[in-house]
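Here the complex is missing a single protein chain, while all its other protein chains stay put.
Going in written order, the chains are labelled A and B, and every chain counts its residues from 1.
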Amino acid sequence: MTLPLQDPQLAVEAEGQPSTRGGFFRSVLRERKAAVVGLSIIGFFVLLSIVAPYISPYSITQQTCAVYAPPSGAHWLGCDDGGIDMLSELMQGGRISLVVGFAATLVAMIIGGGVGILSGYFGRWIDIGLMRITDYLLVIPDLVLMIVIADVWGASLFHVIMVIGILEWTSTARIIRAQVMSLRERVYVKRTRALGASNARIIWKHILPQVGPLLIANTVLTIAIAIYLETALAFLGLEDPTVTTWGTILENAFQRTAISSGAWWAIVPAGFVIAAVIVGCFLFGQAVEDALNPRLKAANLSVHRWRLRPLVGRGPDAI
Amino acid sequence: MSLLEVEDLHVWFDLPQRSHHGGGQVHAAAGVSFALEAGERFGLVGESGCGKTTTILALMGLLPPNASLAGEVRVNGRNILAGGEDSVRAHRWTDIAMVFQGAMNALNPVKKIGWQIAEPMAFHGIAHGAAARRRAGELLEMVGIPAAAGERYPHEFSGGMRQRASIAMALACDPKILLADEPTTALDVMVQAQILDLLTRLSDELGLALVLVTHDLPVVAQVCERAAVMYAGEIVESGPMEELYHSPRHPYTRLLFAATPDLYGEDDVVSIPGTPPRLDRELAGCPFRPRCDSAFAPCMDERPVLLPVGAGHEAACHLTRQPAGEHQ
Partner (left out) sequence: MSEAPLLQVDNLVTHYPVRRSLTGRLAREPRLQVHAVDGVSFSLARGEMLALVGESGCGKTSTAQTILRMVNSTAGTIRLNGTDITRLSQPQMRPLRRKLQMIYQDPYESLDPRFRVQDAVAEPMLVHGIGRSRAERRDLVISALERAGLAPAEQFLERYPHELSGGQRQRVTIAAALVLGPDLLLADEPVSMLDVSVRAGVLSLLDGLRRDGDMGILMITHDLSTAAHFADRIAVMYLGRIVEQGPARDVVRNPQHPYTRALLSVVPHRDPRQRSTPQILQGETPNPVDVPPGCRFHPRCPIAEDRCRREDPVLRPPAAAAAAGHEAACLLA
């Protein structure tokens, strides 16, 4: 029964703002520098990975320099324990790391998004059942389970992708479920149901587009976690050692006494790029999540105040 | 000297730089002036976006940081806005208090009602501890709630009771002026009658000056002796309620009444075509012209000014300058 509180400035602002998903991301990029920085970092590494085989200066399978040779004009980042050029290794190792990260995230998103939507939309027994499964997986320590699985079924990239994917969907599921539950109560959803629309149609046309941005934000954040986990697994020696990823670079360096040899170039660059990608994902993902939050106007907590203007003359021509 | 004098009040809101408007301002309230005596009930009427809520928020200096203000708000002759936020704070709640729109939903859910009523008393140094709680109890009785209910939490109250509690809270520091923003909009008609009756009684018994802001014309007609009609941030007509209904001098006032169905009314209910103008642009001529049914030549370019049309009755319309009978 209440009339909407018409804030005159909201009325003006609301005009002409695009509602399409593309428009939303464009406005996030426009308004938040962090999002631009994050996306640029991710983009840079993706691009680098794609062109890596064509631009890496040396081969990564053949020795081209001395063991632990320090950085020099020929080898910008020096060489590792096998005499292989560090820079080339980083470039090409990034391909696998990113592929594992993205693939594992894709698995996690499909499961998490699906569980979240089904749980949130249908409620009752489906919700209870799915949430109990979620809880069960949530409390299992990720790394320990991954170690066990990698140990039992062998170390391969495919296993790593599946394991990360199957364990990382839980928090996404909860977040999506919460949003779907509130969306389900929106008037336009109820209206469409009263029309006789099928559940499939409502989910596909009305719910999914609305949870899209949140799902994407979550996806990006999960990529960061997946890359980190891949690194951890590789570092613990649970990944295929014949494959070169950033994680195996670190693992090799550690195993082959790079630190005591003083060969920082075998460790620091790899760690740096991993951190950079994770930071990039976080910056972009957080920016999108913040943008999705209802406006958090801390106006009254601001140190600024409303301003007083002097009146110039009176009557209709004043100010 | 009246108890409350508002003179030439203007409020602008800055629009965010990075939006597609690229900055600029919304002129939410323009040249609002009115005066109020003790015990008087005054209505500020208009539809959404007309600037009535902005106006009364400005009276208490409760504007966000992107707002700028011009004009004077005098309480017993003293301009309380003169020093900005710091000067107005001393007068908030002690001289002017407000019952907000949706106040019943703005109560702190984790604090007892009695505590919330006593809080402003402690802040302004009027009463503390047990004395404050006792006074809170008295205020609750005054608004028709048993004093013992002060020990309960908001969720244990019904909507009507919560609104009464909000009124009690507004009276905590014994203000002379009470601003009520849509106090009964979300309430049932019977509860609305109870609240309006309460406000009327408080105004009579305590000599409170009441400014009632609402879009609901019949509510104002019943409670207030005088009212001002706002449109696009300006007062377009103001005067005694009876004059506004029986001899409106601004087409918007006339049409607004005609658009309100009456229980026993036989006339057709009308609607006003079009929408209110955007307030972020300069307006040429009369802001109501695009929707007016009596617009004529001067309305295009000349901005009408509030001119007296009767005892205590003003209207901002070019029609008032025509000799009587020439235009309907």
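Some observations on this one:
To be clear about the criterion, a contact is a pair of C-beta atoms (placed from the backbone, for glycine too) under 8 Å apart; a residue touches a chain by one contact, two chains touch by 3 or more.
Here the structure is a predicted model, which is why all the values come from computation and not from measurement.
For the chain that is not shown, the touched chains among those present are A, B, taking the whole complex. Residue B:194 is the one among B:33, B:194 or B:294 that touches the chain not shown. Residue A:187 is the one among A:55, A:144 or A:187 that touches the chain missing from this view.
Only one of B:76, B:108, B:275 or B:322 touches the chain withheld from this view, namely B:275.
For subunit A, the list of residues touching the undisplayed chain reads 1-4, 14-20, 186-188, 190-198, 201, 205-206, 209-210. In the full complex, subunit B contacts the hidden chain through residues 47-48, 158-161, 188-194, 196-197, 215-219, 221-222, 241-242, 244-246, 255-257, 259-265, 269-273, 275.
We take it that only the chains that are shown with their structure count from here on.
Subunit B has its Cα centroid 49 Å from the Cα centroid of subunit A. On subunit A, the positions that touch subunit B within their shared complex are 1-6, 8-9, 11-13, 16-17, 30-31, 297, 299-300, 302, 304-311, 314-316, 318-319.
Considering their complex, residues 8, 10, 12-13, 15-16, 18-21, 26, 28, 31, 48-49, 51, 53-54, 61, 63-71, 81-82, 84-85, 101-102, 182, 185-187, 215, 233, 278-280, 303, 305 of subunit B touch subunit A.
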